[in-house]
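Note that one protein chain of the assembly has been removed; the remaining protein chains are unaltered in position.
Coming up: chain A.
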Amino acid sequence: GQRQLLPLAPALRARLVAAGFQTAQELLDTGPCGLSKEIGISKEEALEALQVVRQECHSDATQTAGAPGTSRKCTALELLEQEQAQGFIITFCSALDNILGGGVQLTKITEICGEPGVGKTQLCMQLAVDVQIPECFGGLAGEAVFIDTEGSFMVDRVVDVATACVQHCQLIAEAHQEEDHLKALETFSLESILSHIYYFRCRDYIELLAQVYLLPDFLSEHSKVRLVVIDGIAFPFRHDFEDLSLRTRLLNGLAQQLIIVANDHKAAVILTNQMTTRIGQSQSTLVPALGESWGHAATVRLIFHWDNNQRLATLYKSPSQKESTIPYHITPHGFRDVQPPAVTQNPEGTELNPRKRPRREEEK
């Protein structure tokens, strides 16, 4: 039982006590739907209350058990040593890896904004494969959680990307002929890659919130997860929200929860976001969706966009890298660099999906 009071609103606490709840465990066992029915509050409020309870229990557990979770208090020197020992998740597009400072960083939230069809989901699927690359090939040997809100995850595409990745590693193994390379390849196969992407489909914002608040428990059980993808953070929140202040509050709570997940479990969190038009005084510009306050959630922000026929990635916000723009390509093998012009004579190096070109281009 909890020896201290949970930080809940007094009115809520009064209702809980009146309904007969004594301990935090009872609340957690009841679940959000049961709770909202029992004490007559909305599902959102029940979810929020449970999130608070869960956090208290979680932090209590780590404090009393002395768990080796990331210590929250240290000197900058200690942090530097931690950061330098951490790996990155590579994207297979070296230009993008460069502007990111090596690849997608662990313990941070990276947001990818862009219009539909520009390649956000492609990068997410690529990263879900790349995080699993064995350590002897320069990877993290991790697992991935993929939370899909728009249904854009395509298994056959992941198969293509995974197959290409395994082949890439096989080439390295053949060139170097080392013991550990061959051993790693025994377990690094298409089947193992697919089985280590934990896929969740969330159809509305309540399911999404619930899934994120359940993440700490899931990650405690699956400690090898090093990547959490939420493909489509904007979609569940853009419509059907009359109370915008509630939306802001839920989104900010979600952001803090994700920051905790990234930090405590040493995982990279990737979010994809849509673009929206902001109508200014003299011009209208494309900006990331979900408003000003959401922009602070992610530590690193990438904006994917078109320039005629070329896809570009702009690093817009980063704690340590400069803002810059680079071109990238989506090939049948996945996310890649733009090939130098002399090499792309054959059609295999060109766009995967002709439907996804901008409208301005003329069909050849």
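Note that a contact is a pair of C-beta atoms (placed from the backbone, for glycine too) under 8 Å apart; a residue touches a chain by one contact, two chains touch by 3 or more; residues count from 1.
The rule is short, and it goes like this: contacts and distances are computed from a predicted model.
Considering only "ER membrane protein complex subunit 1", "Peroxisomal acyl-coenzyme A oxidase 1", "DNA repair protein RAD51 homolog 4" or "Dynein light chain Tctex-type 1", the record for the omitted chain gives "DNA repair protein RAD51 homolog 4", by its UniProt protein name. Of the options A:Ser223, A:Thr285 or A:Gln339, the residue whose C-beta touches the omitted chain is A:Thr285.
Across A:Val159, A:Leu190 or A:Ile260, the single residue that touches the chain missing here is A:Ile260.
Of the candidate positions A:Val17, A:Cys33, A:Leu79 or A:Leu171, contact with the unshown chain belongs to A:Leu79. The omitted chain makes contact with chain A at the following residues, 7, 9-10, 45, 55, 70, 72-77, 79-80, 82-84, 107-109, 243, 245-246, 248-249, 252-253, 255-256, 259-260, 262-263, 278-281, 285, 287, 292-293, 295-296, 298-299, 301, 303, 305, 314-317, 319-320, 322-325.
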